[in-house]
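A single protein chain has been removed from this complex, and every other one stays in its place.
Now for subunit A:
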């Protein structure tokens, strides 16, 4: 009996609707894998003593998808045993405690997917053209990731 080999797939989505951890995990689950590792980035309610009302995200969508695909390609070179990778990022308004990003990776054993998930989120923060605006009570601020490879870290 020939079994479906479960060809490795990358699932990339940018959307304004609420993200679902169930949906993202189910995308990467595989009968050949003993591990699914997940990262969920959620909205905090404070920054440097200021109350955060919510976050707003925007993206250069076409390029963001290209950059996320590059991350998937790099991750697969570093950890060849990975099965599936899913990266879902929310755009628009994200209320406090809701997820802005979910990354899920499956692998036969846990070490690879745990490491790959960390690499994915770190590299996403360094290279994917998505912007976050933090809305406070009286003002707002465009955030800048310290990982951003061209930004000044000191101002």
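Couple of notes before you dig in:
The rule we apply is simple: a residue touches a chain if its C-beta (ideal position, glycine included) is under 8 Å from a C-beta of that chain, and two chains touch if they have at least 3 such contacts; residues count from 1.
The rule is simple: contacts and distances are computed from a predicted model.
Per the UniProt record, the chain missing from the shown structure is "MOC2A synthase", taken from the list "Synaptotagmin-5-like", "ALA-interacting subunit", "aspartate transaminase" or "MOC2A synthase". Within the complete assembly, A:59 is the residue of A:12, A:38, A:59 or A:93 that touches the hidden chain. By the touch rule set out above, subunit A reaches the unshown chain at residues 41, 57-60, 62-64, 66, 89, 100-101, 121, 124-125, 127-133, 142-145, 148, 150-152.
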